[in-house]
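A protein chain is absent from this complex, but the other protein chains hold their places.
Moving on, here comes chain A:
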Amino acid sequence: MGSEESVMETSRHEALGLSDDQVLEMYRTMLLARKIDERMWLLNRAGKIPFVISCQGQEATQVGAAFALDREKDWLCPYYRDLGMMLVFGQTAKDQMLSAFARAEEPNSAGRQMPGHYGDKRFRVISGSSPVTTQLLHAVGVALAGKMEKKDFVSLTSFGEGSSNQGDFHEGLNFAGVHNLPVIFMCENNKYAISVPIEKQLAGGSVAARGQGYGMPGISVDGNDPLEVYEAVRDAAARARKGEGPTLIEATAYRLVPHSSDDDDRTYREMGEVEEARKKDSLVQFKKYLEDVGILSTESGAELEREIGHIVDEATEYAEQAPYPDPSETYTHVYAE
């Protein structure tokens, strides 16, 4: 994102066919995700919610990817960090806070699952679990069904780089490759799997390179740049809809906070490294881009922050007051009733 770009030249987002309103909406969603996440940490440290797992550092990847999909028909099998993606597909700040407080009204699971275990039929987001990488196969299954039914939707599934070592990653890519299915596998490489860095995690050093072995393009993008991610996912979706099969995308960014609220990252990484990564934080960079192209001003930026702060306050207050599920709910929905 060059700061030298002037308003007069065609901007990067215009070249991608994105309007000013659309990129502003992207930024707004990234900021909302960040602010919800930050509030959850405060609530956790205040002893009000038991657990947080963060999107911080990956907002650009998630929002850029989700914007490139068709929100009316495409399917998602996301993973626990994909708050940004969920907001683009239609969940709200209130939904996130209800989940954080494990309230009955929480849309993913009515308080049955930990936060971050997304699933929402309204938006074709299949319920996920805790064992990593299982969701890849579900996305492949949805794509198989879509192909059988001659539909033109795509399914996108996301996962961490550590998870690309699980068998289900390899089984899923191979299955989708053999059957030429409309799936987008999006790895959100945040350089750590809890404490284990990529050097100890990835033989060959690249997740994207693994695509070749399964007969599909493997594309590396800057996960801090929502426009680059948008472009890659848009192209992958277009290929998939044309019947040209799956794509593997590796979006590399950085996990800016500990793995979860139960982790202490000072035990395995230098805080200097985190500070360096913060300079490349997508929220900082994208804001600067929007200012450079004249879409965002100091005033409108501050106004946006205020508005979002208000939304997060309201959501938190609402969720805190909302009732827990009734204990009798423990016994329902084991089988069809």
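Criterion: contacts are C-beta pairs under 8 Å (C-beta built on N, C-alpha and C of every residue); 3 or more make two chains touch, one makes a residue touch a chain; residues count from 1.
Just so we're on the same page, contacts and distances are computed from a predicted model.
Trainee: Between "Branched-chain alpha-keto acid dehydrogenase E1 component", "Phosphate transport system permease protein", "Nitrite reductase small subunit NirD" or "Tyrosinase family protein", choose the name on the UniProt record of the chain that's been left out.
Mentor: Per the UniProt record, the undisplayed chain of the complex is "Branched-chain alpha-keto acid dehydrogenase E1 component".
Trainee: Can you tell me which of A:Ala46, A:Ala203, A:Met271 or A:Val334 touches the chain that was removed from the display?
Mentor: A:Val334
Trainee: Specify the residue from the set A:Thr61, A:Gln113 or A:Asn224 that touches the hidden chain.
Mentor: A:Gln113
Trainee: Touch as defined at the start, partner being the missing chain; which of A:Ile126, A:Leu202 or A:Val312 qualifies?
Mentor: Counting the whole complex, the residue in contact with the absent chain is A:Ile126.
Trainee: Using the definition of touch stated at the top, determine which of A:Glu59, A:Asp74, A:Asp95 or A:Asp168 touches the missing chain.
Mentor: Here the residue in touch with the unshown chain is A:Asp168.
Trainee: Pick out the residues on chain A that sit against the missing chain.
Mentor: Per the touch rule, chain A residues meeting the hidden chain are 75, 77, 108-110, 112-113, 117, 119-121, 126-127, 129-131, 134, 136-146, 148, 155, 167-168, 171-172, 174-175, 178-179, 332-337.
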